[in-house]
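Removed: one protein chain of the complex. Kept in place: all other protein chains.
Note that the chains take the letters A, B, C, D and E in the order they are written out, and that residue 1 is the start of every chain.
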Amino acid sequence: MGKEMNSSHNYPYPLLVPPPFRWDQREVNEPKVHEWIETLDVTSVVPPDWSQVDVTILGVPLSRSSISASAASENPDAIRRAWKYFTTYNLEEDVDLTVLKVIDLGDVRQHVTDISVCHRNIREAMVAMRTHHPNTFPLMIGGDHSITAMLVKGWKAAHPEERIGILQLDTHFDLRSLEDNGPSNGTPIRNLIESGTVKGEDVFNIGLHGFFNAKSLKEYAHRSGVNYITLKEARKRGVARTVEEALQQLADKVDTIYLTVDMDVLDISVGPGAPASTPGGMRSDELFEAVQIAGSCPRVRAMDIVCLDPVKDVAQATVKAGVHVMLSFLTGFAKRKS
Amino acid sequence: MGKEMNSSHNYPYPLLVPPPFRWDQREVNEPKVHEWIETLDVTSVVPPDWSQVDVTILGVPLSRSSISASAASENPDAIRRAWKYFTTYNLEEDVDLTVLKVIDLGDVRQHVTDISVCHRNIREAMVAMRTHHPNTFPLMIGGDHSITAMLVKGWKAAHPEERIGILQLDTHFDLRSLEDNGPSNGTPIRNLIESGTVKGEDVFNIGLHGFFNAKSLKEYAHRSGVNYITLKEARKRGVARTVEEALQQLADKVDTIYLTVDMDVLDISVGPGAPASTPGGMRSDELFEAVQIAGSCPRVRAMDIVCLDPVKDVAQATVKAGVHVMLSFLTGFAKRKS
Amino acid sequence: MGKEMNSSHNYPYPLLVPPPFRWDQREVNEPKVHEWIETLDVTSVVPPDWSQVDVTILGVPLSRSSISASAASENPDAIRRAWKYFTTYNLEEDVDLTVLKVIDLGDVRQHVTDISVCHRNIREAMVAMRTHHPNTFPLMIGGDHSITAMLVKGWKAAHPEERIGILQLDTHFDLRSLEDNGPSNGTPIRNLIESGTVKGEDVFNIGLHGFFNAKSLKEYAHRSGVNYITLKEARKRGVARTVEEALQQLADKVDTIYLTVDMDVLDISVGPGAPASTPGGMRSDELFEAVQIAGSCPRVRAMDIVCLDPVKDVAQATVKAGVHVMLSFLTGFAKRKS
Amino acid sequence: MGKEMNSSHNYPYPLLVPPPFRWDQREVNEPKVHEWIETLDVTSVVPPDWSQVDVTILGVPLSRSSISASAASENPDAIRRAWKYFTTYNLEEDVDLTVLKVIDLGDVRQHVTDISVCHRNIREAMVAMRTHHPNTFPLMIGGDHSITAMLVKGWKAAHPEERIGILQLDTHFDLRSLEDNGPSNGTPIRNLIESGTVKGEDVFNIGLHGFFNAKSLKEYAHRSGVNYITLKEARKRGVARTVEEALQQLADKVDTIYLTVDMDVLDISVGPGAPASTPGGMRSDELFEAVQIAGSCPRVRAMDIVCLDPVKDVAQATVKAGVHVMLSFLTGFAKRKS
Amino acid sequence: MGKEMNSSHNYPYPLLVPPPFRWDQREVNEPKVHEWIETLDVTSVVPPDWSQVDVTILGVPLSRSSISASAASENPDAIRRAWKYFTTYNLEEDVDLTVLKVIDLGDVRQHVTDISVCHRNIREAMVAMRTHHPNTFPLMIGGDHSITAMLVKGWKAAHPEERIGILQLDTHFDLRSLEDNGPSNGTPIRNLIESGTVKGEDVFNIGLHGFFNAKSLKEYAHRSGVNYITLKEARKRGVARTVEEALQQLADKVDTIYLTVDMDVLDISVGPGAPASTPGGMRSDELFEAVQIAGSCPRVRAMDIVCLDPVKDVAQATVKAGVHVMLSFLTGFAKRKS
Partner (left out) sequence: MGKEMNSSHNYPYPLLVPPPFRWDQREVNEPKVHEWIETLDVTSVVPPDWSQVDVTILGVPLSRSSISASAASENPDAIRRAWKYFTTYNLEEDVDLTVLKVIDLGDVRQHVTDISVCHRNIREAMVAMRTHHPNTFPLMIGGDHSITAMLVKGWKAAHPEERIGILQLDTHFDLRSLEDNGPSNGTPIRNLIESGTVKGEDVFNIGLHGFFNAKSLKEYAHRSGVNYITLKEARKRGVARTVEEALQQLADKVDTIYLTVDMDVLDISVGPGAPASTPGGMRSDELFEAVQIAGSCPRVRAMDIVCLDPVKDVAQATVKAGVHVMLSFLTGFAKRKS
């Protein structure tokens, strides 16, 4: 927890701790995902050549800011452990992810009893990433959804001139008032709107369904201009087409689209490990296609995956789905290069 | 079990016991389902104004009449506990259930070793409801499927002039002979037909599939005129349209349609907590749409949800689906008012 | 393990052990599956009249040849135990499986520490079946996928003149090199191709998806002519039509089609009990339809079901799906008789 | 359920059904328990030579008479399946159980909805056993504790001249009034006392502890003369010595001691699969020693094991403990022969 | 969360929220624990007569201050739900807890993202209790161990003149430095010492074992005079005697002994639901006896039970043990009255 990181090279973010373990990565012909993603070597005297790095992974192990009890803080490590179940090759798309250089930076340093410190560190970690290697794509593994507000604010601080849009895949609006309980996982979108970081009209939420949002939140969405397409509507139009249109509308007006995937958007049968998993949610093939499309959209410049509690998971189904979301996104992303 | 209910007001059903617990329900702005559904206050000297009550919830915690081991008796409480995971607002339909006044009456009093007493109490509870507050909609939470025969017989006893139809969503016919083992959960529809309570032709079963019914039951269905549409057929036509047509055909000839939802109609991946859960069953979105349609049909005047064993459940998926079934139905029901 | 089988009749395969238990099978009117499938009585002095037997079940309890830890060796018994949950009557197809005479032969005798002995026994068991009762359809319950190579080689040894095709439903190619680790569950198709048992062009793999195969395996598939249709492609064309076309193409050139169902082709939500279960896989209704179609194809003359680990299962969902696969196949098979 | 048993030999109990499955039992040198215990062959024209049979096993799959939800009805089969984990040889006592001839008779036929029929069948099954093979020791596998009253009444009906004593190992008195809910699992001892079958003074209960009995039950115990030693007291004296003394006191006055083991006497850590498992209960080594001592006491002439719900079990710990209880008892029993 | 409590009587603690549910408590002859413990009726215009109240229960649902992920925040409700498994009568001690009047006050109001507010509320709740009803015994149900520091500080604020001692049953010292991560669950004892609330010499820790404390914490214990007896030592002397001597030594010098029970003191086999459960810990009978002794010691004037995560529990073993700890303590407490 309080372990010091006297790294010897020039990438000095004191806000980070290395991942607790690193996969053995000696040369193999066809790596699995855990053998392909590199771990930042903080003991090296030479920093990586960031110009060669396409994507950085950042763990954000915070879930004490969750309204309901959540062990989503365990998720970054659970995701890292599950990498070994996946190859780097997407057969259906004929894309080999090894064309990308991906580095795992480790986790944002957390504080046990001061959540505002955690949130500040998260924001600063994004600033640091944007400062030290602005050309890498940041892919964050939460943690609960409160982190999204901090990460986007960090982006905004690093790029104050940019107009930022949000593509949110979620069962919830996340538009609760911050007055009651501060920046919890029920509030990130409202937080971004009320802080002036993002305009309501620049938010697209896809996946809402059922009885999981108070009516007042919908009214707030209307007042603030937040765009949303329920799962039923999206299926009528086609989920893929819905995502494409939302991205297009955003791309027409914003500089940067931030993609945030709340794993509770999945149906409870495919995502039992989300703290608020519900029946009536998205299928995994729908979600994987949605994020792959987002991955191929050049305006999408950052992404997070949140609200995945590996302790609550069944048969590792949700953790594996989380890894698949990450890899499906990167499949789209790899296509940008070609 | 033997607790006496010296209620002080005029609603004297000795057949009922209050629910073992009641949710705290002081004033909130936007209630969750558990804060919205009221619990009958048996200690009050003033009974509720039943003319203002739209729906009564009745727990029927009987599963010792189940052929296979079942803890469906635990379901009424499990459902009550899971109300807290749901808001009253259906986003996709823009329906707020708080327009309905719903009261939880508690549970039908059960006997430990005399199932015929249990069954008589269940029948009498329905008679009592129809007598004391005939304008409320009774929504029963089972228990195993044997209770449906008793509830419909109670309705018939209270309304002997009515012709009653059944819309059954089930993986099974429930047409086994009563001669072998009495009114178990394998028999309710046959029980109703052979007792003259319901005509075979006034039964519609939607959702049958696979290898879960003996051939002789299908033959009995044919002989007795029971209508059934297998899941495969229903999907070809569209599940929604199939339900609408069944309701229409029933509405054309009966006075009252009784909706009975056997949770084992769901695929085992979305409903692992049904004692007889099977692969190849209905998706939850199909079921939710089906019951919402039924909810909006004015001729549907009573409903039950049965065969949900919360002890066998995984990740609370089936219990949450059970609550969703109830709320989806009420969404349709609320539309009747508008 | 070392139990001797001094059977008194003329069916002398020393390679077999009876199943550890047999269901009570005295006369019933409408049997469940466990009351319908007979167990070979090795103590009888009179062998069965094989000309009257349609299908033989053979357990192949080997999974120590699996790359990852697997208790698929427990599957034959798990499948046998789960028979009791199923009737013999397929309601949707109006097919009663009791028109078929099915005998459970027991299990292939295994060796604890010499996998080559296990593999030889499996091959020889197929030869014995083809020799003693060549007109029965052999339905094998694995075990891991390494057994398929042995079973098909056994078929080839018994029918050297035949050209054999494979219809494989799988998330994986199973085309790994045998040089590294011998005939493991990653290699059966390559094993068959490289041994000259089956031509690459006579293999059809349906169901591949996601990030679960190395790119080099796809290249090997291309080089060796293996046909494959990913799940996404199959869904575009229709899974049923895809299967029909594959069977048609095979039937046009081969004498015998061997159907092999790797249960990990199913999505993790419906098949959590496959050792390598993944998100993004097939739905159970798709799989059931696919195997029923194969069952009705006269050229399909043997079948196996592999890679089902009942210890890893959740709510018995995968084991029940495994039984359903077997029964759906037999539904198609029964249609051949009519 | 309704399967007829047209047995061809002279052991005509229509109250019995064979076990649903039988273990393969061809000759082995050193059998495991499942290979040693024989299953009654109801199709044989020759009945067994009962004079050579030491012990009969009888399943009593009734738990619909349980106050709380219980799947103890699944226990007889669970116990039978778990036999395979045990050898017949008790190393510590140097006793080989194969000196005993043990036959599994199958299960008492149950009725689904009329518990009084179930109870009558249970009673009559004991009468039948005492009539057809009075020299075999009956060992019953429940089921819930209500069956004990029926079994002892059956014994009394067969041996009206005998004075019967009870040694009960239980966390509960089982002295609830029958007036409220009939002969449930909370009442067997009171049932026996009030029916005059057993005198209160001839009952010894060992193992009571904690907060699991109402005070009025203790007062009833005092009034009726029931002897009890709490677990704390028993440990002070030594559990073995306590059991020996209780047996001695009983042996001095009764003709037959009936041993009844309620598995909820075990601590929840070693017996999580009892429906009412509690912390603070007996250790398994204490229980095994207690029943072995009872086994060696010639006056103990019948035994049952009740309240074991294999569905609620964890890691099969309780089912394995149940088998061990049975085998430990038989170890003592085998010593009677030497 | 933000629900206002406009209680109409004079007990105005805005720091409290009622429990989310209340048990039905109409008159019964022999109540179970949930029928005996009353819930404070905040809607009543008349406050309870506090002079008649012996014990108040206070839920402290905070675990976001836990170092490792913990759902101990769910424990107060889990404990309340499990009351129904227990009678009020301790058979071994012949103590009926109904001689005590116990009121459940509900839970301390929590904040989602500001842990310092949570901690302040907890402290103030204790002050409020000591102010409004100083003669009732406060029994707190946590929550993680960080709450103990706040509760004892609250006591000290209400009784600044008192010297307070601590009897801690724990696998850990809880002496970590507050500098690193604030008042987490690793720090409460050090927090109390360094704040001058309690002297090191007035702390007795019983139950330490194994490899679960850093050496520096032991050294801190030595420096600060904290008394500790490892489990191995305690067993040598006798756990009961060890507790008695510790209480005696404390009683000789302090005014008030605060008993804090960290459920992780239990061995993992009996307490799997503690977030940090370990092998080699205390048996439940040892713990129950220890707290009963403490209950009977008049100088023990407050108590808490912490670090019980019901989501992590197995077979409800730990939750039931938690209730038993509470009842065993009250058994001792009830003896003070006689």
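Assume a residue touches a chain if its C-beta (ideal position, glycine included) is under 8 Å from a C-beta of that chain, and two chains touch if they have at least 3 such contacts.
No experiment lies behind these values; they were computed from the predicted model shown.
J.: Under the definition given at the start, what are the shown partners of the omitted chain?
T.: A, C, D, E
J.: If I consider the whole complex, including the chain that's not displayed, which of E:99, E:178, E:240 or E:314 touches that chain?
T.: With E:99, E:178, E:240 or E:314 as choices, the missing chain is touched by E:314.
J.: By the contact criterion defined above, which parts of subunit D meet the unshown chain? Give residue numbers in ascending order.
T.: On the side of subunit D, residues 29-30, 33, 85-92, 96, 269-270, 284-285, 288, 314-317, 320-321, 324, 327 touch the unshown chain.
J.: List every residue of subunit C that touches the chain not included in the displayed model.
T.: That gives, for subunit C, the contact residues 1-2, 63-67, 69-71, 73-74, 111-116, 146, 180-184, 311-312.
J.: Which residues does subunit A use to touch the chain missing from this display?
T.: 3-6, 18-24, 26-28, 34, 42-43, 84
Note that only the chains that are shown with their structure count from here on.
J.: Out of B-C, C-D or B-E, which pair touches the same way A-B does, with over half the contact pairs the same?
T.: Comparing residue numbers across B-C, C-D or B-E, the repeat of A-B turns out to be B-C.
J.: With chain centres defined as C-alpha means, what is the inter-centre distance between subunit C and subunit E in Å?
T.: Computed from C-alpha means, the inter-chain centre distance equals 58 Å.
J.: Whole-Å distance, subunit B centre to subunit D centre, using C-alpha means?
T.: Taking the mean C-alpha position of each chain, the two centres sit 39 Å apart.
J.: Going through subunit A residue by residue, note those that touch at least 2 other chains and give them in order.
T.: Within subunit A, residues 269, 312, 314 contact more than one other chain.
J.: How would one label the connectivity among the chains shown: line, ring, star, complete, or other?
T.: Here the contact pattern is something else, fitting no line, ring, star or complete shape.
J.: Just spell out which pairs of chains touch, all of them.
T.: Here the touching chain pairs work out to A-B, A-C, A-E, B-C, B-D, B-E, C-D, D-E.
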